[in-house]
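Note that one protein chain of the assembly has been removed; the remaining protein chains are unaltered in position.
Every chain is named by a letter (A and B) in the order it is written, and numbering of its residues begins at 1.
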Amino acid sequence: MTAPVADPLTRPGGSGASRPGRRADGGATSPLQRRRAKMFWPFLLPALVLYTAFMVGPTLASFWISLHSWDGITPMTWRGLTNFHLLLADPVFHTALLNTLVILFGVGAAVFALSFALTMLLRDMAGRRFARAVIFFPSIVSPLVLAIFWGFLFQQRGLLDSLLTGLGMADRPNFLGDHLWLIVCLGMVWMSTGLYVTIIMAGVDQIPPYLYEECELAGATAWQRFRYVTFPLTWDVIATTTVLWTVSSLKIFDFILAFGGTTNDLPPTSTWNTALFIYGNTFGGRVPLYQFGYASAAAVVTLVTIIVLVVLLRRLTRREAVQL
Amino acid sequence: MSIAALRRSSRRSSTWRKVASAAVWLVIAFNLAVFLWVFVNSLRSHAEIFANPWGLPRTLHTENWMNAWVTSGFGAAIGNSVLVCITAAVGIVVISAPAGYILAKTNRRLSEVALMYIAVGVGVPTQVIVIPLFTIVQRLGLLNSLFGLVVVYVALNLPFTIFLLAGFFRSMPDELEEAAALDGAGSLRTFAQIVAPMARSGMTTALILNLVWLWAEVFLALILIQSTSKQTLPLALLNFMAQQQYGGNDYGQLLAGIGIILLPVLAAYIWLGRRIIEGMTVGAGK
Partner (left out) sequence: MMTTTARQRRAGLVLPALTVAALALASCSGGDGGSGGDGTVTYWSQWEQGEPQAEILQDAIDDFTADTGIEVQVEWQGRQIMQKVQPLLRSGDVPDVVDASSNDIRATLVRAEQTRGLSDLFASQVPGEDGTVGDALGDYDELITADGMDGPFMLPTILMAQSLFYDGNAHDLAQPADWSELMSMLEELESERGSGPIALDGDIGSYGAVWTSAALIHQLGAGGFNTIAADETGQAWDDDGVRTALGRIAELAEGGYWADGSFGSKFPQMQERWAAGEADLLFMGSWAPQETSTSTTDNFEYRQLGFPPAGNGEFMQSDVSGFAVLAGSDNPEEAEQLLAHFVQADVMQAMADDAAQLVTRPDIDPPETLADTAELINDRTAVRFYDGVDGDYPGYPTDVFEPVNLELLRGEIDVDEAITQLIEAQQSYWAKQG
C-alpha cells in the first residue's frame, strides 16, 4: 500500500494562515488563549515523547550507527566513513539505489501519466463513482496479495502466458526470467495508480466547470483542455502529490519482497530497492546478516536522498504555481 | 473558428471520447477480473489451475476454503491483527488529537516549531529507522510482544495524524469553547466534551486511515514479531505462502487463503468506501 502522507512542508488547513486563531481570539491575551497556553505541554508532551523516542531518536541514531561496525550484540567499533566508502563501491547497493530512483521517477511518471489520463477520461463519464471505487481498490489491499496474483499473471504458463499461447503466439516473452524488474515496476504502477487518480480527481473537481464550457465553445481539443486548463489549475495538487509520491515510493517494500522472493529466500538483488537492501543486510534471508553499521549507512544515504529530492521538488514546483 | 470546424472537432472529440472511455472500462474490467479470478479459482482444484489458469470450476471445491482456514491459522492471526490495529489506531488518535488541537490553536512561535518538528517525521521511511528501532524495542524487552508492536505503530503514525488533525482543528470556530470557558469548565473537560465532538469527522477519518495502513503493515511486524502465535495477518499470509510452497503445493488453497484475506477488506470497503477514499485524499491535502 502506498501510505498517503500530507505534504510535510505545507501548513495544514490552507495556505497563509501562519498565525492560526488570531482572528478569532483577538491575540494571545484572551482567556481562551491563556487557557490553551497552559494546556500546551500536557496536550503535546505524550505525542512529542513517543515521536522523539521512536522516530527522531532512531533517525539520529542511524547516523551514529552508520559510522560503526556493529552486529547488534557486541559493542560497536568505530569505523569512520568506511561504511560509506564501501557502499559506494558495492554493486548491490548501486543496483538498489538505481532501482529506488527508477521507482521514484520511472514508476512515478507512469503513475502520474496514467492517473491524469484516467482522471480526464473519468471527468464526465457515466458511472464515475463506481469506476473510481474500482480503480482505487488495489490501494487498500495488502501488497502481499497483489504480489501473489502478479506471480500468477506473469509466470510461465500463468494467465498472460497461456492467453498468448491460446492466441497462437509461439515465441512468448519470458516475463519473470527476462523482465522481472519491469514486471515489478508494472505491479507498482497498478497498485499505486488508484490513490493518485482519486487525489488528482479531487483537485480537478475544484476547477470551475464554466472554464471547460468555454473551452468547448472555443472548440479546444481534449489535449488543449488538459494543457491550458486542467494542468495549470491542478498544479498545487500535483506539487503536493509529487512530494507524496517521493516519500511513499521510497517506502515500497512488501510488494517486492513477496513478488521477487520466496518466503525463505530474498528476491534477487537485481530487484532490490534500498528498503530491501537494508532488510537483506540485517534481518532478512535464510541466514540473516545483522550488519547494522553497513545497513545504517544505506539508511543515511536513503534519507539524504529524500531530503535533497523533496527540497529540489519544492523549488521546481513552487516556481510555476498558478493562482486562480 | 467556423461552425463547420467546430462541428468537426466535436465529432472528432466524440470518437476520441468513445475510444478513451473504452480504455477506462478496460482498466476497470482488469481490476474486477483480478478479484473475480481469485474467487473463481479458489473453488478449483490445484490440478485444474495448474493445467489451465483460465478454466472455470467443474465442481466447486469449497473444501479449499475450509482447508485454507485450518492450515493457515488465519483465525488467530485475525484476532491478533484486530487487537493490534484497533488498539494502535485508537491510541494514535487519542494521543494525536490533543497535540493537533493545541498546535493548531495556539499561536506561539513554539507551536510552529513543534509542528515543523513533527512534520519532518512524515517523510522518514521505515527502513531508515528500523535498526535503532529494533534495538530500542529489544532493550525495552518488547521484542516479540504485541504490546511492543502497538507502541511502535502508535509512535510512527503520530506525525501524519497530528498533521491531519491539526488541519481539522484549525478550521473550527472558537465560540463554543469560549462559552465553555466562561461557564468555568476545565480545559480537559472542554476538550473532551466540546472540541473533540466537533472534530469527530476528522478523527474518524484519521482512525480509518490508520486502520487501513496498519492492517496491511508488513515490515515492522516482520522484524518485531517472531512467535507464530503472535503473528498479525500479513505475517500469517507470508507463512501460509511458505506452507503452500513446501508442504505440498496447492494453488486452490492458496487462492482460497487470499480470498479469506480479501473478503473482510472488501466488506469494509463496500461499507466505508467513500470515507476511505476521501480520507486518503484529504491526506494529500488540497
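Just so it is clear, a contact is a pair of C-beta atoms (placed from the backbone, for glycine too) under 8 Å apart; a residue touches a chain by one contact, two chains touch by 3 or more.
Bear in mind that the values here come from a model prediction, so they are computed numbers and not experimental data.
Think of the hidden chain as still there; on chain A it touches residues 48-50, 52-53, 56-57, 59-60, 69, 72-73, 86, 89-92, 151, 155-157, 174-178, 261-266, 268-270, 280-281, 283-291, 294. Of the residues in chain B, those that touch the hidden partner chain are 50, 71, 73, 113-114, 116-117, 120, 134, 138, 140-148, 151, 223, 226-230, 239, 242-243, 245-249.
To be clear about the criterion, only the chains that are shown with their structure count from here on.
Taking each chain's centre as the mean of its C-alpha atoms, chain A lies 15 Å from chain B. Listing the residues of chain B that touch chain A in their complex gives 1, 5-6, 9-10, 12-13, 16-17, 20-21, 23-25, 27-28, 31-32, 34-35, 37-38, 52-54, 95-96, 98-99, 101-108, 110-112, 114-115, 117-136, 151-152, 154-156, 158-160, 162-164, 166-168, 170-171, 173-175, 177-178, 181-182, 187-188, 191, 209, 212-213, 215-216, 218-219, 222-223, 233-234, 237-239, 241-242, 245, 251, 254, 258, 261-262, 265, 269, 273, 276-277, 280-281, 283-286. Those residues of chain A whose C-beta lies close enough to touch chain B in the complex are 1, 3-13, 17-22, 24-25, 28, 31-33, 35-40, 42-44, 46-48, 50-51, 53-59, 61-62, 65, 72, 118, 121-122, 125, 131-145, 148-149, 152, 157-159, 162-163, 166, 195, 198-199, 202-203, 206, 216, 218-219, 221-222, 236-237, 240-241, 244, 247, 250-251, 253-254, 257-258, 262-264, 274-275, 278-279, 282-283, 292, 295-296, 299-300, 302-303, 306-307, 310.
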